[in-house]
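For reference, the structure discussed in these notes is given below.
Complex shown without one protein chain; remaining protein chains in place.
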Amino acid sequence: MTSSYLVPLLKIVVILNAVLVSVTFMTLLERKVIAWVQVRLGPMRVGPYGSLQPIADAIKLLLKEDITPARADKWVFTLAPIVAMVPALIGFAVIPFDREASFFGYRVSLFVADINVGLLYLVSITSIGVYGIILAGYASNSKFPLLAGLRASAQLISYEIAITMMLVSIVVMAGTLSMVGIIDAQYNAHVWYMFVQPVAFVILFIGGLAETNRAPFDLPEAEQELTGGYHTEYSGMRFALFFLAEYANMIVVSSVATTLFVGGWLRPFPNVQWLGVLDYVPGWLWFLLKTFVFIYVFLWIRATLPRYRYDQLMRLGWKVLIPLGIANLIVTATLKVLF
Amino acid sequence: MLESIVFYTLATLIIGFGVLVVTTRNTVHCVLFLVANFLCVAMIYVLLAAEFLAIIQILVYAGGIVVLYLFVVMLVNLQRQPATAPGRRPQARAGFALAAVMLAELSAILVFSASHPASVAAAAPPAPSGMGNTTMVGLLLYSDYLVPFEVASMLLLVAMVGAIILARKDA
Partner (left out) sequence: MSTFDTTELTLNMGPQHPSTHGVLRVVLRLDGERVVGCDVVIGYLHRGIEKLCEHRDWQQIVLITDRMDYVAAASNNLGYVETVEKLMSLEVPRRARYIRVILAELQRIASHCLWLGTHAMDMGAMTVFLYCFRERELVLDLFEEYCGARLTYNSMRIGGLPLDIPSGWDKKVRAFCDILESKVPEYEELLTHNRIWRDRTKGIGVIGGADAVALGLTGPVLRGSGVPRDVRKDEPYAAYSDFEFDVPVGTAGDTYDRYLVRIEEFHQSVRIIRQALDGLPEGPIVAKVPRLIKPPAGETYHAIESPKGELGYFIVSDGKSNAPYRFRVRPPSFCNLQALPRLVQGHLMSDVVALIGSIDIVLGEVDR
């Protein structure tokens, strides 16, 4: 009885801690990667080669004055960063890091829950995350952040449709909504879905960029925007929560891409026997490596590409990605039935 | 035992949030309580082993429809009518009357079903082993209920096209 509650509880604690720590250090990773692309060094002062910079940032943000605008809605103002952060964190409940691993003699499965609607759970969590932005814009009690918040959430909702189409294509191929089941399906099919569904992969990645408000779709956050973003009135740790939520969302999207398209914890060429030496690398390490590659690509894109204007952004989502997504789905379904 | 605790807690929350939706002054708070209400309903679906329905409840209702409610409320700055607005008295009386009728109907249904317990055969057949809620819903939707499904999707399509045409500026 206790073990059926204790083990998942422990897993939740471990995963949450890991996620929160990685999210804080991802700020450092972003600054370093972008700096190196830009012929600079990035943070170098705090700690060896600047590695303790996130701790300094966290202390600074915690000590900042907590300003709430005078006539803002206090409850909603406090609620908005929470509603932005929580969906990003609970998405990790269904991410499978490995099927099984042994720690201290116990064999545990490295995911909190393998529900049989795992993928759908992630999509619904994303749609809850939209509330964080809307409420942040509203709670600032000022017209421009409100409009910026509504615009940002409209962007999120539009790209959700494209992403969901892609996930459905994968579900059609794998025959199951469960995350572990999809990795198993890739194992049985002897191929990573990235090679079978390249269109879906690309569209999922672009949609993921838009969902997490990352460049080139980061107009809601850009400093050059004339009217200020939805988080204008936030300061201190609340402001930090929005950006930590963004990084956590990035990790979730990267993990989803890893699971769906590059085989999750499977090593490269899992069915090829003579590469069995690669089996010594544990599955969760492969998973983390692949996720890291995707995160790096997110950061790389931010350093390289200019920013889309809002109407061009929406045009891309509605007129290009959604028709492509529907076409991909139809082709996938037809081929699946025929073969 | 645990299940009863969870169920009664959720039921209290649902009723509580529902009451708050209709009594709160601030319109945005109303909508937020509605979201909370829908999330609790989704949790009840999970209790009933209908996980697909629960996720769809969150995805479509809480994450789609109520977001649009929120958009409208915020953009149009919808406010509740003040208590002194004309027409409140007759509205309140009509509301009470309708509520009394509903209460009478519900009590009649409860009394009737308590005195006529449903037969075992009329209960829904147990789920075949291994099939999740998603598969069952999918199978039913595309075999027994195909025509209503298609009609519903047509309706949605017409509504979408209509909305786009109405909102488009004359180029």
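For clarity, chains are labelled A and B in written order, and residue numbers in each chain start from 1.
Rule of thumb we're sticking to: contacts are C-beta pairs under 8 Å (C-beta built on N, C-alpha and C of every residue); 3 or more make two chains touch, one makes a residue touch a chain.
The model shown is predicted, which means the values in this text are computed figures rather than measured ones.
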Result, missing-chain neighbours among shown chains, is A
Answer key for A:Val86, A:Val202, A:Met237 or A:Ala303 versus the chain not shown reads A:Ala303
Given A:Glu160, A:Asp218 or A:Glu233, the correct residue touching the omitted chain is A:Asp218
Residue list for subunit A contacting the dropped chain reads 34, 37-40, 215-216, 218-219, 222-227, 303-312
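By our rule, only the chains that are shown with their structure count from here on.
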Subunit B contacts subunit A in the complex at 26, 28-29, 32, 35, 51-52, 55-56, 58-59, 62-64, 67, 70-71, 74-75, 132-134
Listed in rising order, the residues of subunit A that touch subunit B in the complex are 73, 75-76, 79, 115-117, 120-121, 123-124, 126-128, 130-131, 134-135, 138, 146, 150, 153, 157, 177
